[in-house]
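Below is a structure I'd like to ask you about.
Excluded from the complex is one protein chain; the other protein chains are retained at their positions.
Lettered A and B in written order, each chain numbered from 1.
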Amino acid sequence: MLKPQPPESAPVVKKRISDPLPVQIVLIGLTLLFFIGFIFLPLGLVFAQAFSKGWEYYLESVREPYAIEAVKLTLTTVAIVVPLNAFFGVTAAWAITKFNFKGKATLKTLLDLPFAVSPVIAGLIFVLLVGSRTPFGSWLGEQGIKIIFSTPGIVIATLFVTFPFVARELIPLMEAQGRDEEEAALTLGARGWQIFGKITLPNIRWGLLYGMILCSARSIGEFGAVSVVSGHIRGQTNTIPLHVEILYSEYNFAASFAVASILVFLALLTVGVKVTLEKQFQKNSFHH
Amino acid sequence: MEFFQRKRRNILPGFGLSMGYTVFYLSAIVIVPLSMIFFNTIPMGWEPFIHAVTAPRVLASYRLSFSTALFAALFDGGVGLLTAWVLVRYQFPGKQFLDALVDLPFALPTAVAGICFATLYSPVGWLGETLTKWNIEIINTPTGIVVALIFIGFPFVVRTIQPVLEEVEQEIEEAAQCLGATRWQTFRKILLPHLFPALLTGSTLAFARGIGEYGSVIFIAGNLPMKTEIAPLMIMAKLDQFDYAGASAVALVLLLISFSMLLLLNAVQEWQQKEYR
Partner (left out) sequence: MNLGWIKKITITASLIAASGLPGTIAEAAGTATLLNVSYDPTRELYQSENAAFIQHWQKQTGQTLRIDQSHGGSGKQARAIIDGLEADVVTLALAYDIDAISDSKLLPANWQTRLPNNSTPYTSTIVFVVRKGNPKHITTWDDIVKPGVSVITPNPKTSGGARWNYLAAWGYKQKQSGSAVQAKNFVKALYKNVPVLDTGARGSTMTFAQRGLGDVLLAWENEAHLILKEFGKDKFEIVSPAISILAEPPVAIVDKNVTKHGTRKLAEAYLNFLYTPQAQDIIARNSYRPRNAASLKKYAANFPKIKLFTLNEVFGNWRTAQKTHFNDGGVFDQIYLP
C-alpha cells in the first residue's frame, strides 16, 4: 500500500511546507481512487487481453513485421512533429506573454482551435485541401507528389492535432512569471538570444518538457485524424493505433491489445525521459 | 491591419520575429486547412445550410455533445487539480508511476479507450456486472459518454496545472503562514487565484476536446438518433452519403460554437488576471 512519507526523507532540494499527514492521506487516497477507476482498470484490461494467449503469443504479435512497420511509422511521425511544434510553442508563447498587443485573446483562442476541432474534421480538412477532388490536390497529383494516403499526410494531420500543446503549456506559466527578469537582464546589457537562453529557457523548462511529453503522447496515440488521411494500407500507411484497429477488426484481440500495450510502454518511456532529465537538473543546480 | 500590433513600446526584443513566425505557422497548419470547411459550405447556399444544421437530429446531437463535454470538463477540473497537487506537493512511493500514467489517455488511441470502457461497463464486464445488479446503466447512455470524456480530458488539466504549481514560490506560502493564515486560507486566498488561470485553461481544453471527440465515444454511446448520437457522428454520417457540403456545414457550426466559447473563456481569463494583479 502506498503510504505518505514525511517530507524530510524526500529527495527534494528545497524544504517544502506541507499539509498535515491526515490531509495528505485523504487526498492521495482520493487520487488513487480516481486512478483505479479511470486509468488502472482500462490499463489492466489492455494487459489482461494482451497476455490472454500467453507470453509467446504476445512477443510474436509485437515482433510481427507489420507491427514493426507500424511502430517505425509512428516514431518517424513523432520525431518530426514534436520538434516542430515545440519550436513553434516557444516562439508563440514568447510573442504572447512578453508583449502587449491588440487581439491577444483572439490569437490565443486561435492557438486552442485544434483542440476544439473533432479529430474527424482534422483529417477531413486536409482531404478537402489536398485531396484529388480539389484543383490543388489534382495539380499535386500530376507532379507526382503524394500527400494524403501516405506519410506526409499522416505527419501533417498529427501536426495539426498536437499543434497547441507546447504553446498552451507555456503561456500560463510565462504569464505567471511575468517579464521582470528578462527586462532586468536587458538593462544589464544582455542581448536577445542571451536573455532567452539564460533566463527564459531555464524558467520554462518544466512547461516545455511537459508540453513535449504531451505532444509526443498525443502524436503516438492519435487515431481519428490519422485514420482519415491514412488509407489503411498494411505495412505502408498504418500507424500503431491503426494497426491496433485492424487487428481488432480481424477478431485478433490478443494481438490487438498486445500492440496497444506498445503504446502504453511508449507513454511510460516519455515520462521516463522526463524523470531522468529532472535528476539531471537537480545535479546541475548544485554546481551553480 | 491593426490586429497583432504592439500596443505599448516594450523594451524586450524579438516581437517581430516571434509574432511573424507564430502567425505564419498558425496559418499554414491551422487557419488555411480549417478555412476549407468554410469554402466547402459556400456552394450550398443559405437555405440548405440552415436546413442541414438545424435538423432535429443534428440539434439533439449538439445538445448531447455540449452537455456531456461540460460535465466531463467540470469533473476533470476537480480531479485534475487534486492530482496535480498530490503529484507536486507530496512524496509517496509509486508517485512517479502515477505521474507517468497521467498521459495514458493521450497515448492510448481513442478507439482502444472506447473499447476498454465499453468492455468494462458491459453487462458481462468487470464493472458492468455489479452495476447491472444495482440497475445502473452506463454503457449506451449519456453517462457512458461522460465517462469516456473524463478519461480523454484528464491529462489536459493535470499537465496545465503541474508546471505552474512547480514554480510557485514557497516563500509566499511561508509568509502567509507566518502572518497566521491557516493552510486552507493560504490555499484559497493565495494559491488558488494563482492556479486559477491554469485550471481554467486546462478545463477549457478538456471541454473543447470533449465536444469533438469521436473515437472513444462511439463505442460506448449507443448512437441512437435523438438520444445518444454525438455531433461528430452526424458529420461522419453525412460523409458516408458523400455529402461533403453537409458535413462541412455541421462541422462549421460546431467549430463556430467552440471557437466563441474558447474566445469567451480566454477573455474571462484575461480579465481575471488583470483583477488579480
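The rule is simple: a contact is a pair of C-beta atoms (placed from the backbone, for glycine too) under 8 Å apart; a residue touches a chain by one contact, two chains touch by 3 or more.
Just so it is clear, the structure is predicted and the values come from calculations on it, not from any experiment.
K.L.:
Of the residues B:65, B:122 or B:186, I need the one that contacts the missing chain.
P.N.:
Answer from the full complex: B:122 touches the omitted chain.
K.L.:
Which of these touches the unseen chain: B:167, B:243 or B:270?
P.N.:
Going through B:167, B:243 or B:270 one by one, B:243 is the residue touching the chain not shown.
K.L.:
Can you list where chain A touches the absent chain?
P.N.:
On the chain A side, contact with the omitted chain comes from 65-66, 69, 72-73, 75-76, 78-80, 82-83, 127, 131-133, 137, 141, 148-149, 151, 197-198, 201-202, 205, 212, 231-236, 246, 249-251, 273, 277, 280-281, 284.
K.L.:
Which parts of chain B are in contact with the chain that was left out?
P.N.:
Within chain B, the residues that touch the unshown chain are 52, 55-57, 115, 118-119, 122-125, 139-140, 218-219, 222-226, 233, 236-243, 246.
Note that only the chains that are shown with their structure count from here on.
K.L.:
Please output the residues of chain A touching chain B within their complex, sorted ascending.
P.N.:
2-5, 7, 9-10, 12, 14, 16-20, 23-24, 27-28, 30-32, 34-35, 38-43, 45-46, 88, 91-92, 94-96, 98-121, 124-126, 128-129, 156, 159-160, 163-164, 168-169, 171-173, 175-177, 179, 182-183, 186, 191-192, 195-196, 203, 206-207, 210, 213-214, 217-218, 220-224, 227, 240-241, 244-245, 248, 257, 260, 263-264, 266-268, 270-272, 275
K.L.:
Mind pulling up the chain B residues that touch chain A in the complex?
P.N.:
Spelled out, the residues of chain B in touch with chain A are 2-8, 10-15, 17-19, 21-22, 25-26, 29-34, 36-37, 39-40, 79, 82-83, 85-86, 89-94, 96, 98-101, 103-113, 115-117, 119-120, 126-127, 147, 150-151, 154-155, 159-160, 162-164, 166-167, 170, 173-174, 177, 183, 194, 197-198, 201, 204-205, 208-209, 211-215, 231-232, 235-236, 239, 244, 247-248, 251, 254-255, 258-259, 262-263, 266-267, 270, 273.
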